[in-house]
Each structure stands twice: as structure tokens, then as C-alpha cells.
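Removed from the display is one protein chain of the complex; every other protein chain stays in position.
When the chains are written out, they are named A and B in that same order, and each has its own residue count from 1.
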Amino acid sequence: MDFYAFVEGPLTWVAILTFLIGIVVRGILYYNASKKTDKMIHKYFSWKWVFSTYAKWLLPNNVTFKKQPLYYLTVYLFHICIVMLPVFAYQHIVMWEMSRFGWSWISLPAGLAKWMTLAVVFIGLFLIGRRAIHPDLKLLTKSSDYLLLALTILPFLTGYLAAHATLGTTGFLAENMQLFHMLSGQLMLILIPFTKLSHAVLFFFSRGATAVEFGRRGYSM
Amino acid sequence: MSDKADPQTMADFFKPRLNARFKTWLKICANCALCADTCHFYLANDRKPEMIPAYKVRFINEILKGKVTIDDDYLKKMYETVYYECNMCRRCALYCPFGIDIGLMVGLQRAMLHNVADIQPAGLKSAIESYKQFGNQMSLTQEDWVDTIEWTLEEMEDYYPTLDIPIDKENVDLLYTVNAREPKFYPQDIQEAAIIFNAVGESWTVPSVDGWDDTNLAMFCGDLGTSKMLVEKTFKQAEKLKAKRVAITE
Partner (left out) sequence: MELYHDYLASSRIKLKEKVKVPTTLQDPCNVIRSGGLAEKNQKLAEMLSEDFRPMEYQGNYNYCCGGGGGAIPMGPEMRPYRVKCGKVKADQIRATGAKLVFVPCHNCIDAIRDLNKVYDLGIKAVHFKEVIAHNMIIPDHMLPKNDQDQDKEG
């Protein structure tokens, strides 16, 4: 099996499984730890607070949005694109159709997908730049923050370049763009459960916990 | 600096006390600075980046990673951050997208300083000692307290002759407790409360012995032992006097 086939086949499965199992395990670990150490939260637990906090924070419908609407929407868009594109890009769905599962589902229109990909890249670059300039962020930012941001942009950048053959069709970079795209995507999938990117799952637990904490005091947040 | 203050002991103090939430928060904080302008310290200090809430809990991660040398300077910096730069008001928690509660983690750092390095503000320290010895923060003895009440009543006699502050009455609806600053500095506060309770004919009482001080300053520097003792004292009184509810001043 040549390297390309290896990356396309087994490595993809490894990455997807690591990601899926990883986030489930993260969730379970959190739940168990919190059962032991956060008894308060479980004692006062109520879905009412949890759902109302999700409704506020998964939509631009909260105090921080009101405080910094532009920035919030930018970052919001960034996240939506990151979540939607890997699942609904038609190139990916084609792969699923050809796989042993033969699954298929609705895809994003190609034009929209293109703009979404560009949005991730440019917003990502903007966020990196912002970290480098803004005094508050300069103080807080660690090198790992830059690294993770860059790694997050990479699959989208390479995906765009591969899909639109921007760099032409010859040369080392252009010929292997597909490969780079897969590798960077897999790296990101694998990193999610283990790094700060785990906020993809832990967001729900953290928000839920704080919502219960304040909810038991009588108000939703 | 106390000889107990080596990084290992500190890390060992933190570890069992980092509950699932704290651990997650320390891990996922995006360093996004959205919490910055929610803190009055940040706003009032000309938006000084060092005042961002998220920056005030860096010590936990640093100590856990073991990468810092812990000397007097470091502890001083930590002390100043957790006491001079945070009121533990928890406002920032309402604005963080993850709901990260910086106030609680500042509390944990205060607890570490108090319990491991024996560092705490003099004002709180003397209050704690007073709690342990007298059961209230102002070093008032039980006689002082009962005297204050009686004296308060006498003073009011001309205006409200039937005014009554029942002490240790059983089977009441309400056990009223005060801030120990009241008998010491603001006795009129007790008078006013008494006037109101008398006017509505509330069935109430104040405890004569332990538990009448409803403040809990030990909590603020993380002395959980003392803090718990104080709460228990008040509720034991309520049980003994068979009061239905406990009311605190305000």
C-alpha cells in the first residue's frame, strides 16, 4: 500500500475513531469526576437551567454578544464553518458514499462551501493577528494558542487549495495538496480530545455546570 | 516565607481540591479576553491587561506544571493578585462563553496561601482568631452582646416603651442574626430591625450565646474549617431554639 492510500484509508479511520472515542471518553471522564467532586451541581441539577443556557450561548443571544456583537459574530461564524464544512462538504460525502458504509446525506452548495472555507481561513488569520496586537490578548496568549489556531486553519486552507487547484497542477505542493489536506485534517481530529480544542465537548459541561450553579440561585444565564 | 511553601506541597494542596469544573476551566480557557471588561478592576485601572480575570488564576497552572520557582516575590505577587485585584464578585463568570468562574478559583488560591504558606491579610487573620475564640469577628464576649441588646432597649424606652428584643426564646418563626459590626459600631441597626419586627408582630428571637454573628470572613481567605464551624454554630442555635427560619441582617 503506498503512502497516499494509507493516509486515505486506515489513517482516516484511526483519526475519526480517535476523535469520536476521544470526545465520548472526555465526556464520561468529566461526568464521573464531577459526580465525585461537584456534588453540589448534581444535587441541584435541572435541565431547565442547562437548556436555557444552551439556547442563549449556542445562539447569539447572550450578554457577551450584546457587549461585543461584531467580535462575537465573527468568532461565531468561525465555529459554525468549522463544524459544518467537514460534515457537509460534498467532497467528503462522496468519500462516505464510496466507503464500505455507502452513506450519503445532503451537502452544502459548492459556492457556499467555498466562501465558508475562505471565511475560516481569513477569520483564523484575523484571530492570530489580533492575538499579536491586542494588549489584553498579548498578555494572555501562549505559544500553544498560536499553534492550535494555525493547526485549525490548515485543513481548511489546504482543502480550499486542493478543491480549487489554486496553485495550478504541477509542483510538489500542488500535486500533494490532497495529501496535506488529509494529514492536517486528521491531525486536528486527533488533537481535539487531547488539547484545548476539547472545548468542543467540554463547553457543554462547563456551561451546564455554571448554569446550574447560578440557576439554583434563581436566575438563568 | 514559611518553610512549608515548597511547590510540591502547594501542588498537593491544589490537586484534591480541583474539582471537575476547575480542571476543565483551567484546560479550556481560550485566553480570549472576553471577560476583561466585565471586571471593575480592569475598567478602573485604565484597562490594564494584568487585570483581566483570566490572568488572575494563572498561578494554579504554573504551580501544577512545576515550572516556576516559588520565592517571596512569587508569593507576594500571588497575594497581591488574589487580594488586591479581585473581590470574588463572580461577575466575570456571567460573561465568559464557557462560564468559567474566576472568582471561585481566586478563592482556591487564597485558600492555598492561607493553608499552605500561612499568608493572609492581617485584617482577616485577626477576624479568624476572634471567630475561633469568641465566635464572632469583633472579639465581643457573650456578655458584651447581651449587654448591647439590653442597653439598646433602654435607650429606646422613651420612644417605644413596649419594644422587645427576645433573647433565646423557643419555638419562634425566626432566628435573627446580625453582622458583628452592628453591636460594635452601628447599634442603631439592631434598633431598627427590632422596631420593624415588633411592628409586624413577628415571632422572633436572637441567640444569646454562639452563632449570632452571621458574617463569615474566614470564607474569604479559604479557611474552610473555621468557616464551617461558624455556619454550624448558627444552625445549631436554630435547632436548639426550634426556630423555623434563620434570618440574617439585610
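Note that a residue touches a chain if its C-beta (ideal position, glycine included) is under 8 Å from a C-beta of that chain, and two chains touch if they have at least 3 such contacts.
The structure presented is a predicted model; accordingly, all values stated were derived computationally and were not measured.
Shown as candidates are B:Cys32, B:Leu124 or B:Ile149; the residue that touches the absent chain is B:Leu124. Contact with the omitted chain, checked across B:Gln137, B:Thr152, B:Thr177 or B:Thr205, is made by B:Gln137.
Panel shows chain A; residues 63, 214, 216-219, 221 of it touch the chain omitted from the view. The set of chain B residues touching the chain not shown comprises 40-41, 43-45, 83-91, 94, 103, 106, 121-124, 127, 137, 158-163, 174, 179, 181-182, 188-189, 191-193, 195-196, 198-201, 215, 217, 220-221, 247, 249-250.
Just so it is clear, only the chains that are shown with their structure count from here on.
Chain A and chain B have CA centres that are 40 Å apart. Against chain B, in their complex, chain A makes its touches with residues 30, 33-34, 36-38, 41, 53, 57, 63-64, 67-68, 71, 75, 134-142, 145, 196, 198-199, 202-203, 205-207, 209-211, 213-214, 221.
In the complex of the two chains, the chain B residues touching chain A come out as 18-21, 23-25, 27-28, 30-34, 36-38, 47, 49-50, 52, 54-55, 93-101.
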